[in-house]
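Missing here: one protein chain of the complex. Every other protein chain is in place.
Coming up: subunit A.
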Amino acid sequence: MHGARAVFSVGARFLLCASGDFVKMYSVATEELVQLLRGHSDLVTGVQLAPHNRLQTFTVGYQLLALYALPSSEDSVFVIIPKSGERDTFQLVSVKLTKAAGQDMEAKELSVVLEGVDASPKCTAFGREGEYVASVKDVNLQVYFFKQKQLNRFSLRATNKKGGNNVFTCVACHPQEDCIATGHADGKIRLWRNFNHKKEYTFSTLHWHHDKVLDLAFSLEGTSLLSGGVESVLVQWHCGSDCKRDFLPRLGSAIEYVSISSDGTFYCTSHTDNRITIINSNLRFSKTIQGLIKARDVKTGLVVDPRTKALVLNGEPGHLQFYCLQSDKQLYSLDIVQQEYIHQAGLNQSDLVRVAFSAQGKWLATVEEREETDLELQLKLWFFDEETQSFKLNTRISMPHEDHITAMCFRDTDEMEDDSLMLVTTGRDCVFKVWVILEDTDPEAQQSLSWSCDFVGSYHSYQATNCCFSEDGSLLAVSFEETVTVWDSSTWDLKCTFCHPPGKIRSICFGRLTCSKYLIGATDHGFLCCWNLLSCALEWSAHLNVVVLQPDPLSEHIAAVSWLFKESSLFVFKPNEARPICIQRKFCKERIQFAAFVPRDVPETIGSEKYLWLRRSQLFFLTDTQELMTVSTKSAQERLTLSSKQLAVEESLPVTPFSLLLGKHRHQQSQGDVDLGKIVHHHHEQDSPAVKELLHTPAHVLPSASFLCPIFINSLLVSKENKSTEETPDEVEMESEEAEDDSDEENSVTEMKQEDKMPLESLGETTHRLSKSEEKELRKIRKVDYSWISVF
């Protein structure tokens, strides 16, 4: 949901937003993903509705950096492109559109309108009735009047006496009057008027934001101006007055884009944390479309909540997000730090660094730290309250260690008795501490259970770096720099030590089930070692630069991700044999930060020997750039494909049967691509989803019954007939595939939208609106469709 302003469709029923390589269409009423528009092979950078045909949309990507469409110029659009031959200079050009029928268009007629514009789409705006275009860059504003062919330039001083920063950040034009609003880096908004005079121009200033104004938008009639910035407050200014303004605070995170529906009933803000908020025009919060929150820095790693099987990681600052992978949406967000987050550069705020769940998910331990002159640490223990179905703070321990806490784990035992529960924390202050539950006998006390320190262990005053309990909980392994120590968890005796010099221990884990006698450790110097706990000897070691070591809780498999020559490779092995089961080399060009096995609800039936390890749980990775990836087995050729190579951005499709359906389609499509044109379509797989879709989609977003009937019937038919039917839901699918086949051109007018949206609009209304030429086009497309299908 990044890179471009979200656009409301005519009538404000749908919201279109660019998301990675796709354009997603959400329903404004239900916040559900209605459709995914494909056709780009790179990031989509702009989405615009075609001004004269309300069923058309323009999208741009790859090297076209921003797109503007004007109602006054029917056959041309404006795009920002890099200037050829010069780096980092961009120009605004107008492109004549040919009246071709295809989805993609190749435009040849270019005419340069403005040179030296900023690449950001926020830095250029078109004025009243397209009479002028305003563009800002650094401290310069340039306004070009199309009729007069006059270019006016205004510049501000870079900094003023009071320390303000006059650099422009965004621009918006009044829809009715000659007025330009510009946002500045110091939080000021300037309203320019009279800018058709070179000298007698004038501007007034609005100032509320304390930091960069990130986007501006005028309301439909221009009576109010919306602005957003890092404060995550949407400000509505009335009539350009400094005194009259309304706020919508606590929008969660910095506002990146602001857009307004064409009838003015909805506002929409896109946030930096991968979220879109839909707001009523009376500044009442309406809907939110939330993806995986992009935290500033994921420090907690990927943790799986045993209760919900959700992926748990840093979300909003100071919060823990519970992200359901199956449904691909956020379950809830838990406020751990419980402090107001203040947006200010250079301010150190408490942040969540470690998270651990007990085996059944009854207890949650969190560590937060704040580093100013000295370190502030807090260990919090949360108890899952069955009544409220949420975690409740049980114990708060300030400064559990003198220095940073490096690792934390619960003892995985049967949790029926609380007294056997145990938490171990390791710190850079060279000790590890064991925390146990104490029962308070005082009946006056508010809660009977609380946590306190039971044992403090150390080893030669080395820094403790990792800790891990064996499966039965009897042994605790703690790594101290280069040494792994194994402790008896009942008596706290040091049992034995392992060492594999040189190199410090990076991570350790015990083997499980049949392999529980093994202890695995990865070192800095690129060794993966396996020690036998019974013989206290090194079983085997391998030379591998392991960055992530992740055991599967439900099987004896252990996944190790290595980082070599700027590529990540995956190795899955069993501790009892040195030979890996599965090797996936160079599956990712980014460094993998964390990995997690997420148990499957239903064990998958996997034919291939190679993927047996994925039977009971699924492996997820988080890269440096906060992309979440998974290893999939669903490939038809039993190939390992990164099926949901979902950009964090793209993560946000809310779970609807429809999206699931589409998700499945996507897998198949990726196979299709691999097969190089040999498109194999598995229609039978879609049959049941089609029915499912019918039953699960809310009634108000469903198309008319007449439209649904054939689908329903078709879905019940056997696949042979399915191929010959015309109006199946997978027509969309095929169409877009066709688009992909010949998607060499980037600038595409997705004609498929036309086809697809038509039934969704009330049918009778749209037919008479279509012009003859459009009808022709439509017919042509249908012809194409037939021929295409008949290939099968």
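The rule we apply is simple: a contact is a pair of C-beta atoms (placed from the backbone, for glycine too) under 8 Å apart; a residue touches a chain by one contact, two chains touch by 3 or more; residues count from 1.
Heads up, the rule we're going with is that contacts and distances are computed from a predicted model.
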Please identify the absent chain by the protein name in its UniProt record; candidates are "Oncostatin M", "Coatomer subunit delta", "UTP4 small subunit processome component" or "alanine transaminase". "UTP4 small subunit processome component"
Decide which residue listed in A:S111, A:S204, A:N282 or A:N348 touches the omitted chain of the complex. A:S204
Identify the residue among A:S241, A:S452 or A:S490 that touches the chain left out of the display. A:S241
Option from A:K83, A:R128, A:R600 or A:R615 whose C-beta touches the chain left out: A:R128
Where the unshown chain meets subunit A, residue by residue: 128, 131, 145, 176-178, 191, 193-194, 196, 199-205, 210, 240-244
